[in-house]
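Here the complex is missing one protein chain, while the rest keep their positions.
Per-chain numbering from 1; labels A and B assigned in written order.
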Amino acid sequence: MNLVFTTAVIALFSSIVWYVISPLFEGESTVPLGINQGDLDRKKQVLLRQIKELEMDHHIGNISDEDFDGSRHTLKQEISEIIAELKKVS
Amino acid sequence: MTPVLGSISLSLGLGLAAISIFLFSVFLQKADYRFFVGGWRAAVLVSALSILATFLLLNELLASNFDIRYVAHYTSLETPTIYKVTALWAGQSGSLLFWLFILSVYTLIVLFKYRNSYTSLMPWVIIVLVIVQAFFLILVNFVENPFSPTDADFVVANGNGLNPLLQNLTMAIHPPTLYLGYVGFTIPFAFAIAALITKDTGSVWIRSIRRWTLIAWLFQSAGVILGGWWAYQELGWGGYWAWDPVENASFMPWLTGTAFLHSIIIQEKKGMLKTWNMILILLTFTLCIFGTFLTRSGVMSSVHSFAVSDLGPVFLGFIALILVVCTVLILVRLPILKSEKRIESFTSRESGFLFNNVIFLVICFAVFWGTIFPVLSEAVRGEKITVGAPFFNQVNVPIGLLLLLFTGIGPLLAWRRTSNQAFVRNFTLPILTGLIVFIACFILGIRNTTLVSFPLVGFVLTAILTEFQRGIRSRTSRFNESIFVALKTLISKNRSRYGGYIVHLGIVFMFIGFSGNAFDSELEFALKKGEVKEFDGYNFELVSIQTVERPNHMAWIAALNVWNIQHQLVTRLFPEKRVYFHRDPNPDKRQPHSELDIHTTLNKDIYSIFSGIDTEQQIAYLKIMINPLVWWVWFGGYVLVFGTLISLWPAKD
Partner (left out) sequence: MNQKKIIIAVITLSFLAFAWIGYVTLNPNQDNPGMVRFLSLTEIHTVDQTERIRLGGLVSPGTIHVSEQNLLECNFHLQQGDHTVQVYFTGTRPDLFKDEAEVIVEGNYVNGTFKADQLQTKCASRYEGDLRDESSYNTESI
């Protein structure tokens, strides 16, 4: 019983060590490109959603015309910047 | 053997937490992605081992292994299976492990969901989460290990078992629900700290943590309401909130959490109130830790019992550490937290949110003040004082009503500035409704706080309905939809906002329920069989006293007929006086318990308690309470949960 148990614990311990240390031997040291693309994509989605909400708020009457125009312009600019960056990454 | 494995898991977990933090530190220094992966994997293991340890303890509980002190103390062979499971959080060490368990589940979700995102934020997010896990791991490893062996010098054949009075469903779901809330706030906290450190004040991560915050908030709200429900149903004093330290401990993070939830909307949209938000989430998380600790020990009663508890100094130390580190962090990053825009007018939505924050913080402070006052008073003046419900009610009712007012005003304000035209258009109907209700209440002779609360309810209800109407009209005019379709699409396309308005509706309903307290009445009296007692427009007739034997208790049941003044039978009530373990030869082991019966209608609850019995003369001593409008509190709770679920429902993009 004790031998089985001890073996199991040692096995557990070793696999944990291997799992944590192995990237140091096999992994890439630079951040994968795909990650940045994911972040940019997410940002674009958020901005698009913000524009939609802005439009609704404007129509309901929660935002003045000039405020609406100003904010929409800023958001659209941000989106085009992101699209440009996305093109660079891909 | 499994207990040893459990202890080992917990120790390994703590070790790996340190390793994870180390590896991430190297990554941050050298930008070598391999160390990110290593640190990430170590963090996964910390959570996995914590979860493993929890299941191992659960296994021991179900197997009734009384060699473990925790199992022997909180279960017995007779304990029903479900309560062997709930014993997992019944005791101190178990509940600490349970906290760790929930945090580990949340952390695993965060680790995997954001595995390939937010590269700059994630190392710090994970470091913070792992540090919090490490704190609880330290507690369960060194202070109170749930796997400790039984300290008896004989073989324990059967455990103490769970008090049958605690064996009801609400006791089973209330603690985990509250924990899901408490622990849940750790995630937004971690993100906020990470953002502070990496100087990322962008709006993208805010949107993510809004969902997390909402989830934590949902459970916190549900937990608080469940606590009130349990108090009302089981404790038998006729109320649902006594402002006792444990209740307050769960309410305070809810207050700051709600403020945070609202305030980050402003940060997301306008880049304002950033410093406020950092302070609010810091306070919320700290109050969650404080609340967890407070619930586990009667610390607020006196300085004496505080010093004696093992956990006290450790928790307080952790809280102090959090506060100091985060305050320094906020102060250092103050420049980048500056608002991108300025508040331009009092009648702007931005200013509404700002005042909203202030009110929530004030209420939180009032509750905190009342809660720690006894300890302060004893420490400073040597005088022991207890602070009871009357204090809290006196302070909080006016401020609460102010909050209710703002709930109505806020959504009707425009961004930056509400024009006079818009003001008239939006506020006329709500103000008119408020006035009409006020006049009606006045004419009806009402002269208590409801003279203020009912008109406010009218105002806010109309304001919320106005919001829906404006949204619907915007759709019907733009897209030519019918009203019904417009409503459906409006909600489904703007779940966050309109779900939020439904939550507000729930809050208004709850305030209707709270207002009922002003009209509560009660009476205690004795009745013999066949006798009738008149009270508050009802006649209570004792039909019979029955005796019943059940598996672990016996009960006297007072069968009551309740008649109204038109001699119609309103309801039958069967309050019981039970004695648990009535066959136990030791009279001290016999536990009396009153099982109440409540007749609920929309406008009032008739609450009956069988307080005592004179078996010789067959006299039943009864306490009847008439509690108006209580139903609205629970109904409002359901609406609140429903609204939150709508807000959370994922939108197909």
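One rule holds in what follows: a residue touches a chain if its C-beta (ideal position, glycine included) is under 8 Å from a C-beta of that chain, and two chains touch if they have at least 3 such contacts.
What you are looking at is a predicted structure, and each value in this text was computed from that prediction instead of being measured.
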| item | value |
| --- | --- |
| Chains still shown that are in contact with the chain withheld from the display | B |
| Selected residue (touches chain absent from view) among B:A63, B:L169, B:I385 or B:L602 | B:I385 |
| Absent-chain contact - pick from B:P146, B:P175 or B:G434 | B:P175 |
| Which residue of B:L401, B:I609 or B:V633 touches the chain not shown here | B:I609 |
| Contact with the hidden chain (one of B:R115, B:R473, B:K493 or B:H593) | B:H593 |
| Missing-partner contacts on subunit B, residue numbers | 73-75, 87, 89-91, 95, 160-163, 165-166, 171, 175, 246, 295-298, 301-302, 304-305, 309, 342-346, 351, 354-355, 358, 362, 365-366, 369-370, 373-374, 383-395, 398-399, 524, 526, 588, 591-594, 609, 611-612, 614, 619, 621, 623 |
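Everything below uses one rule, namely that only the chains that are shown with their structure count from here on.
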| item | value |
| --- | --- |
| Complex interface listing, subunit A residues touching subunit B | 1, 5, 9, 13, 16, 19-21, 23-24, 27-32, 34-36, 38-39, 42-43, 45-46, 50, 53, 56-57, 59-64, 67 |
| Contacting residues of subunit B [partner subunit A, same complex] | 1, 4-5, 8, 12, 16, 19, 23, 31-38, 41-42, 45, 116-119, 202-204, 207, 269, 349, 414-417, 419, 422, 425, 470-471, 474, 478, 494, 497, 653 |
